[in-house]
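As you look at this complex, bear in mind that one protein chain is not there, while each of the others sits in place.
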Amino acid sequence: MSGSANSLSRPAGAAPARSLGEGLPALLGIAALVLVAWAVPWLKFVLTIALAKGIAVLGILLLLRAGQVSFGHAMFLATGAYTVAFVAPFQTEALLLLPLAALLATLLGLAVGLFVVRYRDIFFGMLNLALSMVLYSLLEKLYEYTKGTDGIRVSVLTFAGLRPERETQEWLMFGLALLLAVLFGLLVRAYLASPMGRALAGIKTRETRLEFMGVSARRVLLFAYVLSALMGGTAGALVAMTSRHVTPQLAYWTSSGELVFIAILGGAGSALGPFLGAAAFELVRVYAAAAVADAWQMILGAVLLLVILFAPGGIWGMLAGRLRRSA
Amino acid sequence: MMAWFAENSLLLGLALLDGLAYAALVFMVAVGLNLVFGVLRIVNVAHGSLFAIGAYTAASLGLFFASRGLPPWAGYAALILAACLVGAVLGPLIERLVLRRIYGQEEVLQLLVTFALFMILEDVQKLVWGVQPISQDLPMKVLGTVDVPFGEDVIPFTIYQLFVLPGVAVAVLAGLAWFLRRTLTGRVIVAVTTDKEAAMAMGIDAAKVTLLTFTFGAGLAALGGALASPTTSLVPGIGAQTIVLSFAVVATAGLGQIEGAALTSLLIGLGRSVAVYFAPEFEVVVPYIIMVAVLLVRPQGLFGVLETRRV
Partner (left out) sequence: MTSAITRREAMFGAAATAGSLLLAGGNAGAQTKPTELRVGITTFLSGAASVFGVPARNAAELIFEDINKAGGIGGVPVRAYFVDEGPGTDHLVGEFRRLVQNEGVHIMFASISSGSCLACTPLSDEMKKTTLLWDCGTQRIFEEGKHPFAFRTQGYGTPEVLAPLLYLLKHKPDFKTLAVINQDYAWGRDSWELWKAGMEALKPGVRVVAEMFPRFGAPDYSTEVTRLLAARPDVILSTSWGGDLVTLVRQAAERRLFDRSTFVLPVAEASMQTLGKTMPAGHVIGARGDHWNNHPKPKDPAKLAKFVEAYRAKYNEYPIYPCHHMAQAIAAMQAGFARAIAAKGGGWPNDQELANAFRGLTFDTPTSSITLREDGQGLEDQIVGLSSFTEKFPFAVPKDMIIFPAAMVSAPVGQKSVEWLKTLKPEFLAQVPAPVAG
């Protein structure tokens, strides 16, 4: 199954020469994001969501590095989002809600992770799917608490004790998402370059060799899994605070599929990939929906199909290829 | 505990009958998915779309036959015809044009290609068949009902659900088992499922086998849809719900295992119907709970064989 050498298997940040190649695009990307958010106010919202999803996709990226696909990762996103929704009536401070949501998602990630890291490939994917569907069903069934598919409205939040105007608040959320995206991006790069991170690739290629070397594959995978849950929870909290409404749809299997979709669209070769992918995904969806409200799904599907068939390295793969050629 | 069983034995009997029909439908979809996975090693998300398209085609054909004044029995011909049509047209089309290009790629890419197909086909269904519920229940109606005694009362069941659905499922199971074990083509498929590299080394044309298997799997998905169509109404989104349940069946059954798919479908079907009677709130979670429980005990699935670990 491992077979062809495409960008998925290429470790990011492994070679110091490559890391220089990521810094400039990242800075340019940040500048472009801020510029667009400033020039087109409503896109600020779309981009905040994109940044948040990008953070969740970073987690998918970690697992992909180990060759594992979680088709249920939306459960951590949903956990983070519902934490915000449940706690917001009692504690409106965004700067407290965010770490709390991340913490709960991390704990869930640890509990689930202890169970699922024993499995590989389709079993790993399907178990994640099953558990996320259980969460989805609970969010839908426990109507008394979750209001079912109606979802919960997140009340107005405070930031460091202040309750800013809508415009300021939108900027705050955008800035917060951007800051966290940069932090997690750096963290993931550092992690992937560390021995723990490199061992992930070992799980993908020849797991038994890892064990011969005295490395516990389960522990390596568990660490990555919990980290990815942490990022999923953070992303969920950001989504909830931005859209200010949470529904069980967040945990449905198609939402998890979307996250994997974004990972591939952006390219799994770099920590920048998820953000490129998320921005592209959200923008394509918004514009496709505006152009043909009836068939946006078909357009997204076609984009995905074309990317996989003709640019399996994703957007980052294309960009990196171009940069390398021109250099 | 015993007292509870004694008290509810009649209801449990009813739940058993209901569970059988449901299990039959689940099996029809899951077995195709499992077969395809066994040979292609691809979890085909678009399998759900093939189910939906099979159902829609069957309903359209059935309505067309009925409008031409053909006898009600022609509805059954419509079901079979739809399955063959969808399998023979879409199966090779998808395998040749899309899947063939990604064999040997990362698993996640293969999975996502079928996810992309699923998204495209969802909208295709909507463009072709619209959004209003479509139903064509002649095949169910023409057989009528049969009264099942229930204490002093009787409960009418449709013959279609009580006999036709489980009957077809058993026939498909037996037919598949015979085909895979007793015919040359079937054995070739099994050989590829068990060890693709060795099979190819022995001169088996893997390309032909994958094409054949995928077409066959697509036909089974369409047949599942066609068989479900007389009892349900077809609306956008039925594919998404069907496929996620089939995933659970495949993982619980063990990869490529037909008997496993049958047993898991039965477990899920019965578990679900018992839940509807005694704990309706748990109905939706039952398949996943069964799956998690099975995999806890048998990590390779009910009938799966542990794969040798590569060094």
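All chains are identified by letter, namely A and B, in their written order; residue positions are counted from 1 within each chain.
To be clear about the criterion, contacts are C-beta pairs under 8 Å (C-beta built on N, C-alpha and C of every residue); 3 or more make two chains touch, one makes a residue touch a chain.
Source: prediction; values computed, not measured.
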| item | value |
| --- | --- |
| Sole contact to the chain not displayed, among B:L180, B:V284 or B:L302 | B:V284 |
| Residue in contact with the excluded chain [from A:H73, A:K141 or A:K204] | A:K141 |
| Touching residues (missing chain, whole complex) on subunit B | 10-11, 14-15, 17-19, 21-22, 25, 122-123, 126, 130-135, 137, 140-141, 145, 150, 153, 155-158, 161, 228, 231-238, 241-242, 272-273, 276-277, 280-281, 283-284 |
| On subunit A, residues whose C-beta touches the chain left out of the figure | 39-43, 45-46, 49, 140-141, 143, 147-151, 153, 166, 239, 242-247, 249-250, 255, 282, 285-287, 289-291, 293-294, 296-297 |
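Everything that follows uses one rule, which is that only the chains that are shown with their structure count from here on.
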| item | value |
| --- | --- |
| Intercentroid distance (Cα basis), subunit B paired with subunit A, Å | 32 |
| Residue ranges of subunit A in contact with subunit B within the complex | 1, 3-4, 6, 8-9, 64, 67, 69, 71, 115, 118-119, 121-123, 125-127, 129-131, 133-134, 137-138, 140-141, 206-209, 253-254, 257, 260-261, 263-264, 294-295, 297-298, 300-302, 304-305, 308-309, 312 |
| Partner subunit A, residues of subunit B touching it in the complex | 37, 41, 43, 45, 98, 101-102, 104-109, 111-113, 115-120, 122-124, 126-127, 240, 244, 247-248, 250-251, 255, 281, 284-285, 288-289, 291-292, 295-296, 299-301, 309-311 |
